[in-house]
Every structure is written in C-alpha cells, then in structure tokens.
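Excluded from the complex is one protein chain; the other protein chains are retained at their positions.
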Amino acid sequence: MLVVMQAQATEEQVRAVCEKIEAHGLRAHSIPGAQRTAIGITGNQGMVEIGLDEMPGVQEVIAVSKPYKLVSRDVKPENTVIHFPGSDGAEDTIGGRDLAIIAGPCSIESREQAFAVAECVHRLGARFFRGGAYKPRTSPYSFQGMGVEGLKILAEIRQRYGLKIVTEAIDHESLELVEEYADVIQIGARNMQNFSLLKRAGRAKKPVLLKRGLAATLEELLMAAEYVMSEGNYNVILCERGVRTFVDHARNTLDLSIVPAVQKLSHLPIIVDPSHGTGQRNKVIPLSRAAVAVGADGLIVEVHNDPDHALSDGAQSLFPDQFEQLMKELRQIAAILHRDVPSQPAQPPRPQTAAAR
Amino acid sequence: MLVVMQAQATEEQVRAVCEKIEAHGLRAHSIPGAQRTAIGITGNQGMVEIGLDEMPGVQEVIAVSKPYKLVSRDVKPENTVIHFPGSDGAEDTIGGRDLAIIAGPCSIESREQAFAVAECVHRLGARFFRGGAYKPRTSPYSFQGMGVEGLKILAEIRQRYGLKIVTEAIDHESLELVEEYADVIQIGARNMQNFSLLKRAGRAKKPVLLKRGLAATLEELLMAAEYVMSEGNYNVILCERGVRTFVDHARNTLDLSIVPAVQKLSHLPIIVDPSHGTGQRNKVIPLSRAAVAVGADGLIVEVHNDPDHALSDGAQSLFPDQFEQLMKELRQIAAILHRDVPSQPAQPPRPQTAAAR
Amino acid sequence: MLVVMQAQATEEQVRAVCEKIEAHGLRAHSIPGAQRTAIGITGNQGMVEIGLDEMPGVQEVIAVSKPYKLVSRDVKPENTVIHFPGSDGAEDTIGGRDLAIIAGPCSIESREQAFAVAECVHRLGARFFRGGAYKPRTSPYSFQGMGVEGLKILAEIRQRYGLKIVTEAIDHESLELVEEYADVIQIGARNMQNFSLLKRAGRAKKPVLLKRGLAATLEELLMAAEYVMSEGNYNVILCERGVRTFVDHARNTLDLSIVPAVQKLSHLPIIVDPSHGTGQRNKVIPLSRAAVAVGADGLIVEVHNDPDHALSDGAQSLFPDQFEQLMKELRQIAAILHRDVPSQPAQPPRPQTAAAR
Partner (left out) sequence: MLVVMQAQATEEQVRAVCEKIEAHGLRAHSIPGAQRTAIGITGNQGMVEIGLDEMPGVQEVIAVSKPYKLVSRDVKPENTVIHFPGSDGAEDTIGGRDLAIIAGPCSIESREQAFAVAECVHRLGARFFRGGAYKPRTSPYSFQGMGVEGLKILAEIRQRYGLKIVTEAIDHESLELVEEYADVIQIGARNMQNFSLLKRAGRAKKPVLLKRGLAATLEELLMAAEYVMSEGNYNVILCERGVRTFVDHARNTLDLSIVPAVQKLSHLPIIVDPSHGTGQRNKVIPLSRAAVAVGADGLIVEVHNDPDHALSDGAQSLFPDQFEQLMKELRQIAAILHRDVPSQPAQPPRPQTAAAR
C-alpha cells in the first residue's frame, strides 16, 4: 500500500502517519518527492484497514496491485540519482545526466595489475573502478579471488585516483568487508535471488549494484531490488548482463529492451554489462555503443592491461587502446541523447600515502 | 570446396575451371573480388578429386569445413553491396555506406492508407517502402492480406515516389508475383527454413530479404542464405527480428549481438527489424538507435498514419512524427560510425500516371 | 462462433443452420458428437449477428474467445480417433485405445534398406512405417531425399507388410505426391507455420501429422492445426518433437508437459517423437517410456538396420534389438494406462506382386 501526502503536508503530519503504520506492526518508508511525499507501506499481506485516509495531510491511500512498491514510479515519479561526493568537492553520480562508466579487470589479481588498469581507466575518464575480490566461480577449483587483500588494494586505488570502487559480495561475511572498503556493493547474477543476501545488503550503508539473473524476468529483477529497498537501502542500481537463451554465437544474449522497460516502471538507474553480456572482446565495443544508444545510465566493462594472461574472463576484456576508442564513441552517442561522458579525470592521481604503501 | 584463382588469372582461365567443375556434375559459382576471383563449388558431398589445383590460373583449392560456403567471407572478403538503380540516375544501395531505411505499414490495407504512409516516409528520407500484400498470420481467420491488389498498389507507390518496394512472398505462387511487382523479395521468419521456397527465391531475379527464424541459430540463418545463393541469387540481405526466449517484457528478444557475429563470418549485409523485435511502439525508437549503433546496415521499421486502426501490428507501428524524430537521431548516430542516412527524398513525387489512377 | 444443437435435433435442422451460415458468406463445419452435433463457424472476424439462436434445433450459440475453434474440445468433447481400414478387415487407429507406433528410418535411402527396416518393425508389432522421401535439410549440400522413387518404395512396403505409410511433404508439389502414395501426410517442424502448405494439406484427402515447431507455443501448434481443419481436413495428429532451449545435453528439449495440456484443450490425438526430441540413441528409450507414461497417443521413432551408415540422423536411430526391448516395455506401461500396444503383426507379409518387383 501507498500513502500519498498532500503537497502542503508538514513533516509532522508525515511522521504521524509513519508512526501509526508502525504501531500496526508494519513498516513505513517515507519517500520525499519534488511535489509531495509518498509513504510506502511494507510488511502487509494485501490491504490493511488502519484508517490512514482520514489522517491530516493524507491525500490518498492507494492499493498497489503490482507486487513491487518501493521500486515503482508510482511511489517515486522522479529518477533516482545516487550521489558519490568526491574528496575535492567534485561529485560523481549514477542515474543523473552523466553516464556512469565503471571499468576495470574481472578480478583483482595483484597490486601491480590492479594499479596498471586503474591508471589507464582513470586517465581515460572513468570515474568508477570495478574488480572482483570475491569471485563466484562455476568450479570450486578455479581462482576464487584475493579476498580481503584484494579489497585493500581497491581501497588504495580509491585513495590514489579518486575512483569509486565497485566490487562483489558473495555472502554475509564478504558483504560486511565490501561495505567497509568499497563504494558500491555488487550482487552478482547468480545471487540475484539469494534473498538472505539481498536483505543484508538492504541494511548496508552503501549503494547496491544488482545484476540481473541469467533467467530472471523483469518482475523478478524489480522484486530483488524491492528486497534491498524493503530493508531501508534505497540506493539500488540495476544491471542488465545478458540472459541465457538458445543462442550460441555469444556467451549470453544481451537484452537491451529491458532498459526502456525498466525506465517505464521504475525510478531506479539501470546500467549494462556488455562484457559478460557477450563474452567476446570483439562484440563488447558494438554492444557498448548500443547500450548507450538505447538509453542506459552507464556501463560496467572489463578492461585489462594484459588480457591474455588474466586469471579470469580474459577473452572478454578490452585492451587499453580499445577502451580509449570506445570512450570517444560513447561520448558522441551520449551527446545525441543529451547525456555526458566525462572526458577528463575528476582529479589527478595523488601521491601514495604511507598507509597505502 | 573453394578454388582461389591467381590475381592475374584471365577470364578464360576462370571459365575453364568452371567448365571442368560442371563437367563433373557439380556447380561452379564464380565470385569476382577486388583482388582475385574465387570459385565456389557446390553440389558435392565432402571433397572431390578432379585435379583442379593443376589448372592454369589456379592458386589454391581449399576444403571448406564450415557448412556454409557462398555466404562466407572466405569466398568473398569484401562486403556485398546491393545496387538499386534509380530512375533519375540516382542509385540506392544496401550494404554500402548508406544505411537502408525500409519503412511502411505492416500490411497494405487500402490504396489511401498505403499512399498516406508512403508520402510520409518518402518525405522524411526513406528510400525503401515495406508493406505486406501476403500476410502469414497465426490464425486462419485473421486478415491475410490484399494479395495481388496490394502488389499493384505497391507498384504505383514506386512509380510515384521512387521508393523501392520490399514485400513478402509466402509460397511459390506469391513469389512469382512479388518478383514481378517488387524490388526486394522478403522471406519471413516463419519461412526461414522453408527450403523449397528458399530454392525458388534463389532462382528469382530480385534481391532477397531473409528474416531470421524465431529460434534460428546464426549458422541456420547463414545456411538459409546459402540455399538462396546456391541456386544463383547472390543478392541476399539478412535481417535480425528478435528471437523467442523466456523474456516477457517484449514480444521477442532482439539479439543485436548477431550483427557483429554475421559481419565477421559473412560478406552479406544485415539489417534489423525493431518493430517485430520488440512488438511495442515505445521500445522501437530506443532499439532502432541501438541497432544503428551496433553497426547494422539498415532498419526495417513499421510506420502507420493511423496505428490505432491498423488491421495488423498497430501497437508496434510508429506515428509519423515519431518516425521523423527517429530519422534525425539515426542520422547523428550513423555519422559517428561513418555511415549516412539520407535526409532528403531521392526525387520529388511524380504526377500519377493515367495507368496508376 | 459455435452453434450447439439440441440432442434431438434432426439432420434437416442441422443442414438448415449450415445453409444459413453459408448464405452469409461464412463457412459451416458440422461436427457430429456422441450426444449432439456442434457447428463451428469460421471465416468471421469476431461476432456475427445472423439470428441463429432462434432457429429450430439450436440450443446455444457460443462466442468463442479462444482463437482456435475446430481443434477445441468446446466444439467436439470426444477424442478424435482416426481410422485406417486394413486390407484384411483389420483396422488401425490413432487416438483410440491402441497406441500408434510409427517406426522406420529417417530417410528412405534404398529399396534394400527400407525393406530391411520394414521387415523388422512389422515383425515387432509396429503398424505404421515412417521414412522420408523429401528431406528438409539445414544445408543445401546435404542429401535431400530420393523423392518420388522413395515414395514408390514406401508404397511397395505397404503392399507387402500392410504397414500404413507416414512421410513428409515439403511443398505443394511433394504434397500432391505424398497424398497419392502415403497414408499420412507429415508436415515437419520447420513448416509448422508454412501457412500456404497447411492450407493445401487441409484440402488433402489423407490425415495430417503436424509436428510442433522448434519455438512454437501450444497456441501456435493448435492454430496450425486449425489452418488444416479450416479447409475441411479434420484428421490431424499433433506431434511433440522437442523445442529449442538453452539446454545442451540433448539436441532439443522434449516437452512432455504439452501432452496433458493438449488433451485438456483439444480433441486431437497427440504423439511424441523421442528421436528428434533427444537426438541421441541412449536417451530415446527412456524418453519413449516417459512419453507413453505421460499419456501420449503414440510414438514416432527412428529405427535403422545399420545406423552407423545412415545418410541422416544415424546417431538417434535405434538398433533393431533396442526397438524390440522398447516395444516390450511400452506394452507394459501402456497396460497401466489401459492402453494397448499390438504385439503381433496385423497380417503376415505378402508375396511381392509383379508390379512391386
């Protein structure tokens, strides 16, 4: 259910409504909008009759028939923009006019490798750095990531280049560490319906990047985001990364039609992962262009200084000069859609601190 | 098998090789390239030993392991460009620098409707007109098209606007008529493996637009083109139109990754149908932009002057002003890829002839 | 629309209703049932008001909202049983208590091969013989079947063993010949939506075996049958043969759940093809058992006397002794479902006639 407050409702009236809701054992989510505040109610099964519509400041009580509430544009018509304050007053955003370019290697393999890639993507204008410290691998015998050592390297990279860090958590334990070291907590495709992990991410203080599962419908993706939001974390970024179909000329089938579909139903930003979405380097560039042209809010793309020796996913990682060429093309396409891709680093690299060495 | 001739081989030498091949009951396809001529051999099961490699002018005889031959870049490294001479000396092409924009209604419903849409798309720069006279419908009780009356209306439209006509054939009988009245013979998705029809199209004198089947792999699409080419018609345009998957937020899942995949393996042009590929008007525009950004050689898109009263596929047809906006955006994206979208009609409408009235 | 006649309605009343329908330019399909006659009306778009409900003998006029009519149990509650009179008074059926076992090679390759397989399957109790004379092949360079020579061999096999012949037609021309030589006209999966061919099959005098397309929904399969029936041929046998999915451990994914789904909606018989449905000999036997256990009306299964040298589909053809073992198991499972699988040939082989030699 959803309570829409009058435009001139006071903060006190909003608070009173929330208190009444919670007094009935339900949960109130106050969501301020440009015109008015809406209050989402979760925790109820179906309609509840608690006399909200007669409280002062309440305009309307709406029975929401769609299973998703907090993710919906019905609750919040304006796009969600997630803000990442920079150390020098500059600010990065996801969901605003700037496209978020999240680049980096599949896995953090060593300090040298990570810094080499970070130096490159920072110089070419990326504001976000990706790199896995915890890797969900199909085989128990494959490289499973550097763990907390990888997270520490990522934190050093933020310190030096001002890049915001995006990295995956695979369970409660790693999520706690990712929350501490990174700027965005990634939930991978295979965990999109790991509801226990989603709830934990919903209690985290950092934004969540939620990847679509390999066979997830649009509704399931939105409901997974709803799990995170229902625990109080409203900063969720959705990510299309290809689905599994009969098609055999690419590792997955990148479903770009989900971008306008999400944008119609939800206020959350949606980005695209063309690296996992295709699995092949020579398809990453054309599909990246297509993702920006379709209207995505950003890309998460694998770049490696030496793809041929990567411990994972080398075949889909771009060479640095390919990434440079791609950034140039993306900037031009973004302009047509009245979006921007930064062309300069937000800040020059800093000298390494003693702590980071 | 494939015979690669020397760069300086004479026409006579090429002819001699072809004659020897045909003397063995096989079929020779001489394919002149920029540097040299290649001769594809079809009709054999596996390798044949007929002593071609010692003939004058022959450089190499290659056993082709892939099941496709004539569609392959191994046989013809340069892109195939299909030429449509215009009445005023102007020429349209598919597969060259110009993107082919094929626009029009799903079905030809009446002379008035067809001319209204044609006037609009012609004015906005389209050079090709689509419109079904024979409609393959899921239900035997649905509108099945105007048949030869529809073809005659299409021929009038060419006469008046200089638009090249693209329309579907569904069997031998309709193919004969389409070949007579239209410029491009369309084979629909449901007939992609109607091999008898493909062979007939291969004996036609007009180019063939071959749509990918709903569950066709890349190899099956190329082999369907091979059927057409093996009968001697080398002017085939491939078309991605969405495949069937579990995804339920769009009628089909548009698989844009097939565009770079085809371009790597084959010299044939490939275009995209965002109308059938999504089934929803509000997704056609973003996916059209994406299709051009991914590198397609053109689009086939449904436009209707009055979509709400269309006899078929109204919900996916663009309004004229949406088509105008789309053409503007496509032009800008095409420029980034060093491609062009015409902005002006090739010729002004002509006065109607007495015959056409 | 559907007119349900009263139980005691006379033939004359039925005829009068049909005449009134046809006088309005529509088509009437009179379908006698055990209790009463129903009259399906086709050719109309939506409801028509022609005052049928007040005619004598009419009980009810039902607006059918489902797109299928003639295939529906609403029109005909009793199962359709297709009868094949035998030369010696014995009769084979499809859709009745006997399971139809249709066995034979993928392709007719030679008289010797065809007779060797026929002798075997006849001896083990099969009453129907399959074998392709026209083969729809992915590659134009693969063996395309023996054509009319193959049909003549099939006719000889019927003559000698009393086996009913099931073979595929791929276009109007071959359909005419198949109709002449065979007992059942097979329409292959790739032609399931070749609507021109379906209409032609609907005008044929022989039953049609209609295979489900690789990405066909239940509704599309039923509508394809509706195409055949709408032309007047009511003897249609549906066939599940596997659909295309992401699954890679079998050539196709056999969807046995379509059997109860069809049986709920339609009166038509449905059989299963475990050979194409799996593509691997070692899966054919277990999936054949499963198909009978799920309630299918029969199987169409590939058997070859020498699978390793088959010109097509050898890897999925059963050896004769495997077929023998399978028949034994099927008989036992059928009994649990109160169905029968014949254990003896219907007739001994006949001496070859002079004509057949």
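As written, the chains take the letters A, B and C, and residue 1 is the first residue of each chain.
The criterion applied here is as follows: a contact is a pair of C-beta atoms (placed from the backbone, for glycine too) under 8 Å apart; a residue touches a chain by one contact, two chains touch by 3 or more.
For clarity, every value in this text was computed on a predicted model and none was experimentally measured.
Asks: Going by the contact rule already stated, which one of C:Val243, C:Ile270, C:Leu311 or C:Met327 would touch the omitted chain in the full complex?
Replies: C:Val243
Asks: Check each of C:Pro32, C:Pro67 or C:Gly295 against the chain that is not shown and name the one that touches it.
Replies: Considering all chains, including the one not shown, the answer is C:Gly295.
Asks: For the full complex, which residue in C:Met146, C:Leu163, C:Leu238 or C:Val259 touches the chain that was left out?
Replies: Of the candidates C:Met146, C:Leu163, C:Leu238 or C:Val259, C:Val259 is in touch with the missing chain.
Asks: So which bits of chain A touch the chain we can't see?
Replies: Its contact residues with the unshown chain are 42-45, 67, 69, 136-143, 170-174, 190-191, 193-197, 199, 213-215, 219-220, 223, 226-227, 230, 243-244.
Asks: What chain B residues would touch the chain not displayed?
Replies: 244-246
Asks: On chain C, what residues meet the omitted chain?
Replies: Against the missing chain, chain C presents residues 215, 217-218, 243, 245-250, 253-261, 264, 277-278, 282-283, 286-287, 289-295, 329, 332-333, 336.
Basically, only the chains that are shown with their structure count from here on.
Asks: Same or different: at the chain B/chain C interface, is the fraction of residue numbers used by both copies above or below half?
Replies: Shared-number fraction above one half, so same.
Asks: Where the centre means the average of the CA atoms, what chain is farthest from chain C?
Replies: Ranked by distance of C-alpha centres from chain C, the top chain is A.
Asks: Roughly how many whole angstrom separate the Cα centroids of chain A and chain C?
Replies: Measuring from centre to centre gives 52 Å for this pair.
Asks: Distance-wise, how many Å sit between the C-alpha centres of chain B and chain C, to the nearest whole number?
Replies: Using C-alpha averages as centres, the distance is 35 Å.
Asks: Among the residues of chain A, which are close enough to touch at least two other chains?
Replies: Residues 245-246 of chain A touch two or more partner chains.
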